[in-house]
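Everything below concerns the one structure shown next.
Removed from the display is one protein chain of the complex; every other protein chain stays in position.
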Amino acid sequence: MSSGHSTADIQSHIKVYMTVFAALAALTIITVAASYLDLSTGEGILLALTIASVKGSLVASYFMHLISERALITWILMLTAGFFFVLMFIPMASFIDQAQVG
Amino acid sequence: MDSHNHHEEPFYRKYIWSTDHKIIGLQYGITSLIFLLIGFSLMMIMRWQLAYPESAVPLVGSIFGEDGMLLPEIYNSLGAMHGTIMIFLGIVPLAVGAFGNYIVPLQIGAPDMAFPKINAASYWCYFVGGVVMMSSFFTAEGAARSGWTSYPPLADIEVGQTMWLIGMIFLITSSLLGSINFITTIIQLRAPGLTWMRLPFFVWAQFVTSFLLVLAFPPLEAAAVLQLMDRVAGTSFFLPSGLVVSGEVLGVSGGGSPLLWQHLFWFLAHPEVYVLILPAMGIIAEVIANNTRKPLWGYNSLVFAVVFLGFMSFIVWAHHMFITGMGTAMSAFFQTTTMIISIPSIIILSAFFISLWGASIRFNTPMLFALAFLPMFGIGGLTGLPLGFAAADIYLHDTYYVIGHFHYVVAPGTIFGLFAGIYYWYPKITGRKMSELLGKLHFWPSLIFMNGVFMPMFIQGLAGVSRRLWDGGLEYAHASGVLHWNEFMSISAWLLGLAQLPFIFNIFYSLKRGEKVDKNPWGATTLEWTAPSPPLPHVNFEKIPEVHRVAYEYSVPGRKRDFTPQTEPKKG
Amino acid sequence: MDIPYTVEERPDTGLFNAKLGVWLFLASEVMLFGGLFSAYIFLRYGAPVGAFHEWGQELNIPLATLNTLILISSSVTMVMSWASLKLNDFKKYKLYMGLTLLCALGFLIIKYIEYTAKFDHHIYPSTNTFYAIYFTLTGLHGLHIIGGMIVLFYFWIPGSKMWDSKPEQFTNRIEIAGLYWHFVDLVWIFLFPVLYLL
Partner (left out) sequence: MLKFLQNYGLPISLSEAGPGIDEIIVLTHWLMLVLFIGWGAFFIISLVKFRASKNPDADHMGVKSHLSSVLEVAVAVVEIVLLIGFAFPIWANRVNDVPTSGDGAVYIRVVAQQYVWNIHYPGADGIFGSSKPELVDEVNNPIGLDRSSPGADDDFYTINQMHIPVNKKIRIDLTTKDVIHSFKLPELRVGQDAIPGMSIPVHFEANTTSEEFLQKMTGTPREGKGLEIACAQLCGLGHYRMRGYLTIDTEDDYNLWLELQAQYLEEDSEEDEWGDEDDW
């Protein structure tokens, strides 16, 4: 990314940044508003995490330029994401699977 | 870096706060060898206690109390610190920090690591971590005494653990900085023509190792932070409600889970065991290819196996937790992955064995250690199999069988691999070979006494003797039939210690008196042997080498020499 | 001999060293916060049903919303400061970088207000598992902010001299500092709903 950007390129980037900023701000308000809705816990979690994921991917894709990043980086991140989910859910699954008298 | 003025660098810039990967490698190497010695010394004291539980420790006994007896709490401290020092301060810094730092840039034809300053920072983090760990022995509370695994609630309530946690946070940071550096270096700084499949296997091993460190260490860092919070901020991440310790209800809010720690800990600690073994395997590969005078057999499958091994090592961790009451689904999952992960190890070992066929084997000291590695690691790896079956593990878990299993892989396994590496690369570092005679004097007794220490552990383990027993099982009836082995193992351990003297002597002796050799004394093909010995400060090579061939072109029919360096251009 | 690819990109990977390095670092950060989020799930599951929601009611949502907006803005100013360098506009760079630091400071001040309000109500990490994880996660995130501020401040004033000698390398440095900064923002984007809203 460091070289090969013309001024016009950058200027169009800047427009994108502003749009993303607006989207992020809007989504923040929406997620707060949604938390006051009378949703069940499951639905609430799902909605909040979905919005957060959208926001997160906006930041990653545009501010961090992931959308046009080299394949190598994408591969490393995918590997990381894989292990992240393993770390997130297998301990939990294993805990639920635990033999235990209630 | 400032390559043009390296001649005028003051002493502290050159040897202390250096950014040259070779100096940092040596710093790592010396520090970690000293830690190995410390870790081993702790164990020699413990082995006294295990062999003669009712008598005062000779020589150093007075440190432990008036009558020179080793108290159980001190025994536990020594045990926890032996494990911690050996793994985090000894083997990993030696295998990754020292060998990785010194050899990897040379083998890929790079002038230095990608981030020299971060490299130095990594060493100093390690140093501080080590100092914190060691100084914990001298605090009022003493050193950690909850095992290297630091299972809460014991670790939450036992004294001495805080320093351990702080030390670990430094060590983890050091490893992270180091391994990010390695990956970047290997990806970015390979010399022209050095494609992935032309890399020496050692570089592949370091590459996978670094990935394991980058992705597996942070969860332990998180866990260490949580345990630190439990200890200093009164939280109860790992403490459930309603604990009664020494008759008092523990005054914490509760609601935590001890199993959480175990998951986070083993999420690192299983990959960690491959961090211990892969660099050693890499060294073995180099030494074997060189001293069989023939290419490694099945290079491609070796690379595939090591990458697959690295990947799988993230999803087997709970085989250390079968006995925590795991249900059917999870135990099936983890048993299966454990069995799957044994296959790449078998592939790697088989490739090494087959490489010997048709060779012209030179039995010099590095090769002896490399050859001994194979069956020794084999024994260790094979005894991992019964542990991997949950049903068998019901009986074998936390017995000396486990201790035997992993010592075979780390002591006569990894340590032998590292010895091989030291003997092999010593001429590159100093321009002189180590004495062969002293080397053999080091090798043969080491091999014999290693087995003397660790073989009987399987017998004790089969008898069901638990680990971490202060009296070595004296209390227990079921241990009575195998108790006599304790003395045998301890004597072997002390003799093993003696067997290290020729090695220590050799290191210093050969520095001055060793046979002077040119830059490629072993007739090797890889790039490090095209650099001067020692390689030039900061830049390594007179000129960045260009690579034209795969890593191990030995004994190619029709060539006049039995090795063809990677830099030799192809004709026509 | 200099280390290759510190400024220019290596042709076959298309990356300069520091970019790869910082992404690897971020990967390890993902796993660090992964461990903590994993702990969150574990504790939430272990707590009585609804307890986490209940305990979280004490938190100040408007203030945290404001903080989220501040942090998002700082991300925008950060990326703008990099774009300014790309456009060769050093003055703008200084301005945007200053704004980024200001936002970061604002974030910390609000965090401080939130923390002290909790302490005044005798809510500490030891109160229950929710607050334990709340203080740990936000505290660690705060440390990341502080660390980032130190780096950004360095590039804002003392380190910005590099612009005159090696503009390209300086721009690269701002880019990777930005990557880190956006990551810290990204973590907050997840922390905010998880801690405050659920």
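Annotations for the structure displayed:
We call the chains A, B and C, going by the order they appear; numbering starts again at 1 in every chain.
Please note the rule applied: a residue touches a chain if its C-beta (ideal position, glycine included) is under 8 Å from a C-beta of that chain, and two chains touch if they have at least 3 such contacts.
Bear in mind the structure is a predicted one, so any value in this text is a computation, not a measurement.
Contacts of the undrawn chain with the visible chains, over the full complex, involve A, B. Within the whole complex, the absent chain has one touching residue among B:61, B:234 or B:327, and that is B:327.
Residue-wise, the contact with the chain that is not shown comes from B:482, picked out of B:482, B:507 or B:547.
From the options B:122, B:335 or B:365, the residue with contact to the chain not on display is B:335. Although one chain is not shown, part of chain A still touches it, namely residues 98-101. One chain is missing from the display, and on chain B it is touched by residues 71-73, 76, 145-147, 151-154, 157-158, 239-247, 249, 254, 257-259, 292-295, 297-298, 323-328, 331-332, 335-336, 339, 342-343, 346-347, 349-351, 353-363, 371, 374-375, 378-379, 382-383, 385-386, 389-392, 394-399, 458-464, 466-471, 475-478, 480-483, 554-557, 562.
Here is the rule we use: only the chains that are shown with their structure count from here on.
Computed from the mean C-alpha positions, the centre of chain B lies at a distance of 34 Å from the centre of chain C.
For chain B, the set of residues touching two or more other chains reads 187, 215-216, 219, 257, 260, 263-264, 267.
In chain A, 72, 79-80, 83, 87, 91, 95 are the positions where the chain touches two or more neighbouring chains simultaneously.
The touching residues of chain B, when paired with chain A in their complex, are 187, 211, 215-216, 219, 257, 259-260, 263-264, 267, 314-315, 318, 321, 324-330.
Against chain B, in their complex, chain C makes its touches with residues 1-5, 10, 13, 15-18, 20-21, 24-25, 27-36, 38-39, 42-43, 46-47, 124-129, 132-133, 135-136, 140. In the complex of the two chains, the chain A residues touching chain C come out as 1-3, 5, 7, 10-11, 13-14, 17-18, 20-21, 24-25, 28-29, 31-32, 35, 41, 44-45, 48-49, 51-52, 55-56, 59-60, 63-64, 70, 72-73, 76-77, 79-81, 83-84, 87-88, 91-92, 95-96.
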